[in-house]
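Note that this complex is displayed minus one protein chain, with the remaining chains in position.
Going in written order, the chains are labelled A, B, C, D, E, F, G, H and I, and every chain counts its residues from 1.
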Amino acid sequence: MASLEVFANPHPDRDYIILHQTDEFTSVCPKTGQPDFGSIQIEYIAAKTCVELKSLKFYLQGYRNVGVFYEDVVNRILNDLVAALEPRWMAVTGSFTTRGGMRSVIKAEHGKR
Amino acid sequence: MASLEVFANPHPDRDYIILHQTDEFTSVCPKTGQPDFGSIQIEYIAAKTCVELKSLKFYLQGYRNVGVFYEDVVNRILNDLVAALEPRWMAVTGSFTTRGGMRSVIKAEHGKR
Amino acid sequence: MASLEVFANPHPDRDYIILHQTDEFTSVCPKTGQPDFGSIQIEYIAAKTCVELKSLKFYLQGYRNVGVFYEDVVNRILNDLVAALEPRWMAVTGSFTTRGGMRSVIKAEHGKR
Amino acid sequence: MASLEVFANPHPDRDYIILHQTDEFTSVCPKTGQPDFGSIQIEYIAAKTCVELKSLKFYLQGYRNVGVFYEDVVNRILNDLVAALEPRWMAVTGSFTTRGGMRSVIKAEHGKR
Amino acid sequence: MASLEVFANPHPDRDYIILHQTDEFTSVCPKTGQPDFGSIQIEYIAAKTCVELKSLKFYLQGYRNVGVFYEDVVNRILNDLVAALEPRWMAVTGSFTTRGGMRSVIKAEHGKR
Amino acid sequence: MASLEVFANPHPDRDYIILHQTDEFTSVCPKTGQPDFGSIQIEYIAAKTCVELKSLKFYLQGYRNVGVFYEDVVNRILNDLVAALEPRWMAVTGSFTTRGGMRSVIKAEHGKR
Amino acid sequence: MASLEVFANPHPDRDYIILHQTDEFTSVCPKTGQPDFGSIQIEYIAAKTCVELKSLKFYLQGYRNVGVFYEDVVNRILNDLVAALEPRWMAVTGSFTTRGGMRSVIKAEHGKR
Amino acid sequence: MASLEVFANPHPDRDYIILHQTDEFTSVCPKTGQPDFGSIQIEYIAAKTCVELKSLKFYLQGYRNVGVFYEDVVNRILNDLVAALEPRWMAVTGSFTTRGGMRSVIKAEHGKR
Amino acid sequence: MASLEVFANPHPDRDYIILHQTDEFTSVCPKTGQPDFGSIQIEYIAAKTCVELKSLKFYLQGYRNVGVFYEDVVNRILNDLVAALEPRWMAVTGSFTTRGGMRSVIKAEHGKR
Partner (left out) sequence: MASLEVFANPHPDRDYIILHQTDEFTSVCPKTGQPDFGSIQIEYIAAKTCVELKSLKFYLQGYRNVGVFYEDVVNRILNDLVAALEPRWMAVTGSFTTRGGMRSVIKAEHGKR
């Protein structure tokens, strides 16, 4: 997985909301080897650091050929971002397209908003 | 009914929301033998295990030729999932298409969110 | 009026929501003898019994040639269903099409949700 | 069936379009005895006479307890109106609600527009 | 003004909601003599009596050639209905079309819902 | 009926389209004495004169208490405007609200566009 | 500015809501002399008097050639109406069209609803 | 009226479409002195010159306090633009807001597209 | 950066809401040198001064060729406006278009509404 780069929060004395969303997330089903598609939304209040967008893009692209369950990938993204940023609060939501006639949404949160 | 397979919740220390929805549910009316159609939505917070999606698909397909009341099938799905997963919370909603000019929605819940 | 058939609530130990709606209700105006048209929505939490859908359809069709005020028919449907089912909670809403340039909605409830 | 009343076309020297539509048509299925519901649209160019609206309403209400196929009722309405009005052109369209998961539309025409 | 006819509330022991709405209200501006147009919505919980729909239609038609301010007509309708019905609660809302580039809405209430 | 005032077409050498529409037309049913409501749309290409808008408003208001069939009123409006304006082309369309569950549209044309 | 005319609140013993809205407000930018456009919404509970609609229209038209900031005009309208009506509560909202790529909304309130 | 400035069509050897539209047109009714509001759309194929946008804005603002019929203003705008630009083709459409419950659209064209 | 001009709050004794929004914000990515695009919304309650709109437009245009992170620019706009206006409350929201398949929203607030 590409490493997440951070930059110093330019306004650490203020609690403000940062939201990044991509509709171009893809990984691989660990059971069937088939590609999965979905959107990932990341919302957080930064403490000392913010995530740099280009490295976030490369980090998320890193799942392209990884076999991983929906439940796992949303929590791993949350864990990796929490480890890199130590945010005051963060939520990650994954909305995955229909597979076998079934669509799935996973939402995980770190800290209290 | 195909058995529900589970996998270990990869992040059991966190309460996060999992939602699966299919618009391709079909069963049989126990009175008339006619096919019924509807959508099934399952939302839960996992404890030790998550439901594996492919087995969930096969499980739900298992009702295809089963005669069962709407009220019953929604609760049976909830009961079977609760037995298999022992989730912290779960809700199952079935929305069924018009029969005799009448549409029906059934919603059942296990535990408190 | 066709009698309302019930079947044993397959899951009486759980409070869950049941909703049935038809857009094909018709009765007769007791003043003018002219047909009235509307939709009827029934929402309830069952106790020991659920209403069987086909008998509900026949029951509602039973108003086809009955002269009855809007206010009365909604409450009569509620009373008959309450008598047959003894539900923990029930609400009946009738939305009637325009007559003399005026549309009407009547909503009655039994018990507390 | 209530008879269709006509009145003298107040402007017989001009070809103009007349359209009447009701969403409150109901008849009975000749196979099952169950009520059918739909909308009826009548569009025509009058010759010497126009159909009086109240009599048209009563005429259409006359099908309320008549067992008749969709294909038949649309053509019968067209035939009765053509016989009563001798219009320059007429089209009748019936759009019926879902039965057994299937909706139906029947359209018949008399003369050339 | 046509008198408002009432009929005995068929279910006086239950608090239920009755709503009547017409988009065909018209009166006359007391300043200019020009016609005004709008919709009137009446919502109430009946006590001993309900308003009969045909008499309500005639009552509202009675304003057709009456010069009356928007603020006055909404309150007069409320007062007349309250006097005739003595409801447990009632609200009347008038939404009037654009005059001089300005649209108006007036809402008055009697009792607490 | 208030007389239709005209003013000299300020650009008689050019064929251009003029459209006026009101949603506030009301007249009276000649059978029942009940008010009818609808919208009237007038579209034309002027020759030597255009209709003055205020007089058109008063002209249309003149039908407020006149008993007249839908088919008649649309053609009478067309005839009166044609007589007053002698336009190169004109079309009048009346769309009337639901009566007895039935809505009606009448469209008449003078000349070729 | 045209003076605001009032008339005696016909129902001063009842708190009811009055709303007037126009999309045809125009004034002049005090910096550039260019016309500004917007909508003005006035909502209030009257005490002893109501504003007469025609005088309100003329009053608002009075800003047509007046140079005034958005923030000022909304408060001035509120102040003038409060002075004229002494309402129990009033709110004025101005929504202005895009200038220099920027749209503006100003909302001011008098008293508590 | 502010004069229309033009600039040399930068690509006179090609027939291409130019469209300008404003929703902020206002003039004055020549009968009542009351302000009128509407949108003006200008579409054309230039020959040797194009209209400069700022001068077009000032030109249209020039009608702000001018008393003029809808039919006249649309044709005058067309004539003035045709005189200034001598375009290969041009169409001007004015859509005016409701007056006395009536909205109006005027469309005039010069040349063939 | 162009300086923010202010004018005396014409109604400093009243807490009222002022909102300005532009969809035409553009700056430059400090990593790639590529242009960024977005909308900026500013909402505030003024104390002694209001921001003059034209100077606000020039101020925001000042970022056109400045390299700045999303998180920084939203806070800098907030800081500059707070320094210039000393408002009772202010919120700034930036919504930026998709970059690398990812869209971002940043929201910062000063004081309590």
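To be clear about the criterion, a contact is a pair of C-beta atoms (placed from the backbone, for glycine too) under 8 Å apart; a residue touches a chain by one contact, two chains touch by 3 or more.
Worth saying up front: this structure is predicted, and the values here are computed from it rather than measured.
Asker: Taking the complete complex into account, which shown chains does the hidden chain touch?
Answerer: When the full complex is considered, the omitted chain touches G, H, I.
Asker: Out of I:Q41, I:Q61 or I:N79, which residue would touch the omitted chain in the full complex?
Answerer: Checking the options I:Q41, I:Q61 or I:N79, the one contacting the hidden chain is I:Q61.
Asker: Could you pull out which residues of chain G are in touch with the chain that's been left out?
Answerer: 34, 37, 97-98, 100-101
Asker: Tell me, which residues in chain I touch the chain that this view leaves out?
Answerer: Residues 23-24, 26, 34-35, 37, 61, 64-65, 97 of chain I touch the chain absent from view.
Asker: Considering the whole complex rather than only what is displayed, give the residues of chain H touching the chain that is not shown.
Answerer: 7, 9-11, 14, 16-24, 46, 50, 52-54, 56-57
Assume only the chains that are shown with their structure count from here on.
Asker: Which neighbours does chain F have in common with chain G?
Answerer: E, H
Asker: Taking contacts as defined above, which has more of them, E-F or A-I?
Answerer: It is A-I, judged by the count of C-beta pairs in contact.
Asker: Averaging only over C-alpha atoms, locate the centres of chain E and chain H and give their separation in whole Å.
Answerer: A distance of 46 Å separates the two centres.
Asker: Can you work out the whole-Å distance between the CA centroids of chain B and chain H?
Answerer: 62
Asker: Which chain F residues reach two or more other chains?
Answerer: As it turns out, chain F has residues touching two or more other chains at 23-24, 34, 37, 97, 100-101.
Asker: Could you list each pair of chains that touch one another?
Answerer: Listed in label order, the chain pairs in contact are A-B, A-I, B-C, B-D, C-D, C-E, C-F, D-F, E-F, E-G, E-H, F-H, G-H, G-I.
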